[in-house]
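Every protein chain but one is kept in place in this view of the complex.
Moving on, here comes subunit A:
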Amino acid sequence: MAVTRSFSVLPGFNLTLGYTLLYLSILVLIPLSAVFIKASEFSMAEFWTVVTADRVVASYRLSFGSSLLAGLINMAFGLMLAWVLVRYSFPGKKLVDALIDLPFALPTAVAGIALTALYARNGWLGQIIEGYFGIRVAFAPLGVLIALVFIGLPFVVRTVQPVLQDLDAELEEAAASLGANRWQSFRYVVVPVLWPALLTGFALAFARAVGEYGSVIFIAGNIPRVSEITPLMIITKLEQYDYTGATAIAVVMLIFSFIMLLSINGLQAWSARRTGRAG
């Protein structure tokens, strides 16, 4: 592999590259390859039977589906939150800003228990939603979605916020003075600048949601084929000391997630090229 070395004023390229590779290998690549090695104890046919069992497939649908949806919800509302925090000032803004990070700091089990308490049939919100509207939140797929939206919230806000801070309001004023209406200046001036950050935030929120266990497990209800998430299927296999089966499902999750993240990155690069910003 030929690496073209362009001249750089900063020294130490080889050294830092070496460290980067070593660091990534120890922390990421070696543990991940261990998963693949363990799963390779299966023949292809055995592997296929395990990872396409209909209960497992139902769990992929729930896990990836609700993670995608949670990512999209967070993208919309994260943008709104970031917008409010950057563009307006109001009393208690610092407090709201600090609150955003809370889902990061909270142990996921605590989040799960709190959300369950809130949305269960006898909880504050559950009473209303289930009592008046007849919609079951906790112990149903909707509960899974809510937990995933909760834990993914900070990602979009925190990726979009700094970009939005750097975005001069003058740009929008210029657009307005050139005759753009509000929607046009949002769509053609603001969004293109924020798009890469939005996508990054979405990717992070999505990736986090796919792997989430602690908060979801309390609110999901774990009914086979209805509200079982994929990480639970892995735990189920482990409880049977079926290490190979567990890693087989893990491999599928890894490949799925990797493809999704890769395509999000691709989308980002493509949109950056299109809007004339080199990646």
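Everything that follows uses one rule, which is that a contact is a pair of C-beta atoms (placed from the backbone, for glycine too) under 8 Å apart; a residue touches a chain by one contact, two chains touch by 3 or more; residues count from 1.
Keep in mind that, in the parts below, contacts and distances are computed from a predicted model.
K.L.:
Name the omitted chain as UniProt records it, choosing among "ABC transmembrane type-1 domain-containing protein", "Neutral metalloproteinase", "Sulfate transport system substrate-binding protein" or "Succinate dehydrogenase / fumarate reductase iron-sulfur subunit".
P.N.:
"Sulfate transport system substrate-binding protein"
K.L.:
For the chain that's not shown, point to the residue among A:R61, A:K93 or A:R121 touching it.
P.N.:
Checking each option in A:R61, A:K93 or A:R121, the one touching the absent chain turns out to be A:R121.
K.L.:
Which of these touches the unseen chain: A:N222, A:S257 or A:S271?
P.N.:
That would be A:N222, which touches the missing chain.
K.L.:
Could I get the residues of subunit A that touch the absent chain, sorted low to high?
P.N.:
53-55, 113, 116-117, 120-123, 138-139, 217-218, 221-225, 232, 235-242, 245
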